[in-house]
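With one protein chain held back, the other chains of the complex are shown just where they sit.
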Amino acid sequence: MRNFSISATLAAAVLAGPAFAQTEITFWHAMGGQLGETVNEISTRFNASQSDYVITPVYKGGYEDTLTATIAAFRAGEQPNIVQVFDAGAATIIGAKGAVIPAEDLIKQAGIDFDSNDYISGVRYFFADSEGKMVGMPFNSSTPILYYNTEALEKAGVTPPATWEEFEAIAPKLVDAGYTPLSQSHSPWIWTENFHSRHNLPFATNANGFDGSDGTEILVNNEPIKMHFTKAKEWLDKGWYGYYGAGWGDNQAPFENGEAAMWLGSSGSFGGLLNSADFEFSATYLPYWESVTKEPTSTFIGGAALFAMAGKSDEENRASAEFFKFLSAAETQLFWHQETGYVPITSAAYDLAKENGYYEEKPQAEIGIKQLSLPSGEFSKGYRMGFYVQIRDVMNREYGRIFAGETDVDSAFSIIEEEGNKLLSRFAKTTN
Amino acid sequence: MDRVKIYDHIVLLLGVFLMVGPLAVAFMTSTFDYVTIHKEGMQFGWGGEFLETYETVLTQQSGFTGGVTGLLMTQNSFILGIGFALGKIVISMLAAYAIVYFRFRAATFCFWIIFLTLLLPLEVRILPSYEVVQQMGLLNSYTGLILPLIASATGTFFFRQFFKSVPNELLEAARIDGAGPWRFFFDILLPLSKTMMAAIFIIMFVVGWNQYLWPTLMTTDESYFTLVRGIKQIMQNMIGADIPKYNEALAMAILAMLPPVLVIVIFQRMFIKGLVEQEK
Partner (left out) sequence: MNKAQFGSPWMPYMLLAPQMIIIAIFFLWPAAEAIRSSFFLEDPFFGTATYVGLENYSDALSASDYKRTAIFTALFTVLVALLSLSIGLMLAVSADRVLRGKSTYKTLLMWVYAIAPPVAGLIGVMLFDQHIGPLVDFALIFGWEMRIGVNYWDTGIAMIIVATWKQIPYNFIFFLSGLQSIPSSVKEAASIDCKSPNRRFWTITFPLLAPTTFFLLILNITYAMFETFGLIDLIVKDQPGNSPVTLVYKVYRDGFRGNDLGGSSAQSVILMLLVLVLTVVQFRLIEKRVHYN
């Protein structure tokens, strides 16, 4: 485990800085373990890089806990300056007009240059409003990619599939070589949300929900995805796919211990895999169905973004803006990218990584960002739906039932659609 | 007669195996390193990592200022356990004293209000309790952690039953001697209640120490985490992308159970007496 000798750097920063009025800001995040250490390191570097502002990061638990804590704090007038909110919580925090200052506004108000085109297209839109203004500052962005065990594929004499049709062709050979061909870790994110994005299918009305919550309905009950899950169940029955529950780690473990030859995970899983897998692995794009589209589009980001809470003084807002600027700087992005595997969010950072030859050493690290840079379709920007945590719960439950043979694909998707729309209309009532 | 005896011993031995077995496996596994556990499953035997793992759990610093350690969480657990037990005893003894030994108009009304609290466990009013505590600014504080737990009147009922069983003659004799309510309470009732107080303290200490849902909701600041709350944190790290640190999780579980177990084993008789007396 890396040790960044935080105490040494912190001591240096404290001793070197002047003793008079520095603006202090707080930053609530959901990065635990090693990720948290990296966040701490970046914060320390920010504090050391200038003497006007001091940021204190605080780990608040998982994504849901952090959001709930933020809401409670906001109601008590004690919200932090910056908070990290995840994709499923985007609608809640962005829908609460007046609770946050859009990142773009915050940065421009502090007199700092801002051009949203600096940010990679696949990254830019998820946390932006319907006009494209960035509300949340992307922070830890990742996208689903397909990892594969190089030795396993060699043994079976196959190449990694670009389409699901190709997967079906190579699966029997992998089985013969003694592997479970596939596992995946997040059915809603990877096989639902990004399925729609990759095939450029609409996921919800009102431009995937970006135009507002009033009347937004989920469009998940469609033929392509039902076909996909019907196939997935067939694969499960044939031993071509292994389902280990709704837990991320439970589905990653079979790949790590060599049982599964391929695994759909996150571009951010890269760092962890380097530690836990004792075989050579590489990655490729998320497969698509040729029968659905001949022109697959990019996926969108998962992960979380940073939001600047309203109700803070101008000085503090300037501090937050400076922190956002520091985060977007190519060197910081490069460090974050290399340490965690999350994608660099600016083209400048991406170029810097390329210049440094990082991807020659580790080509797998580039797959995620290349996938995000693919041509983007009308429906590849992401989604914005309220009570989405509960909607994902419904999806996980129904998918679990499909794979357990407790229900059929048609009924499952009917339920997801019905429950989803019920939740969406309830959410619309809370914000309007 | 002998057949029954052998049967009894077999039953009891199986029972002991059932109750102690899982904990033994947990402890043994905690002495291995997590990569081994991840590859081979839970272990039987001694893994040799005992000192390193337990030391890490107790002293490994997390948080930006590195202030949060397993030791701090242990300290918080003690504060919660002892604070809760003491608070409960003091408040319920006073309340029970009032209800049993005083004639006043609101007595029945107060009694029924107190009774009402027995009907609704904390879990069904957990979210609004959270809102109330948040509105009072008591999130992430010891006060907020302890006070709402005292709101259920089990202690008051217990002491009420106990006081009712104290013979009337004692009070009459005291009154003849000219003792007022304070004198009676401190000189006579309190000494009589000592054993009961100790028993209740033990039970309440365990209850307080083992609190999970309430601390989970209202402490997001790591420096207020109790050991049991820390287990949830470990679980969340377990579901992330790296190999979960099973050994540390189990070590923390063992540490979290040690003080309450020691307390009830050492003070067995008092503990059982207190537990069973509640029934009456």
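Letters A and B mark the chains in the order given here, with residues in each chain numbered from 1 onward.
We take it that a residue touches a chain if its C-beta (ideal position, glycine included) is under 8 Å from a C-beta of that chain, and two chains touch if they have at least 3 such contacts.
Predicted, not measured: the structure shown is a model, and the values here were computed from it.
Contacts of the undrawn chain with the visible chains, over the full complex, involve A, B. For the chain left out of this panel, the touching residue among A:M31, A:A253 or A:V409 is A:A253.
The residue touching the chain not shown here, chosen from A:T23, A:T68, A:T284 or A:T346, is A:T68.
For the chain left out of this panel, the touching residue among B:N76, B:S92, B:S193 or B:T219 is B:S92.
Touching the omitted chain from chain B are residues 4-5, 7-9, 11-12, 15-16, 18-20, 22-23, 25-26, 29, 37-38, 40-42, 90-92, 94-95, 97-104, 106-107, 110, 113-114, 116-121, 123-133, 136, 147-148, 150-153, 156, 164, 168, 171-172, 175, 180-181, 184, 206, 209-213, 216-217, 228, 231-232, 234-236, 238-239, 246, 249-250, 253, 256-257, 260-261, 263-265, 268, 272, 275-276, 279. For chain A, the list of residues touching the undisplayed chain reads 62, 64, 67-68, 71, 74-75, 92-93, 96, 98-99, 243-248, 250, 253-254, 257, 387, 389-390, 393-394, 396-401, 403-404, 406, 415, 418-419, 422, 426, 429-432.
One rule holds in what follows: only the chains that are shown with their structure count from here on.
Put simply, chain A touches chain B in their complex at residues 6-7, 32-36, 40, 43, 56-62, 65-66, 69, 72-73, 75-76, 78, 247-249, 252-253, 256-257, 265-266, 268-269, 271-273, 275-276. Those residues of chain B that touch chain A in the complex are listed here as 38-39, 62-64, 66, 130-131, 134-135, 137, 139, 220-222, 233, 236-244.
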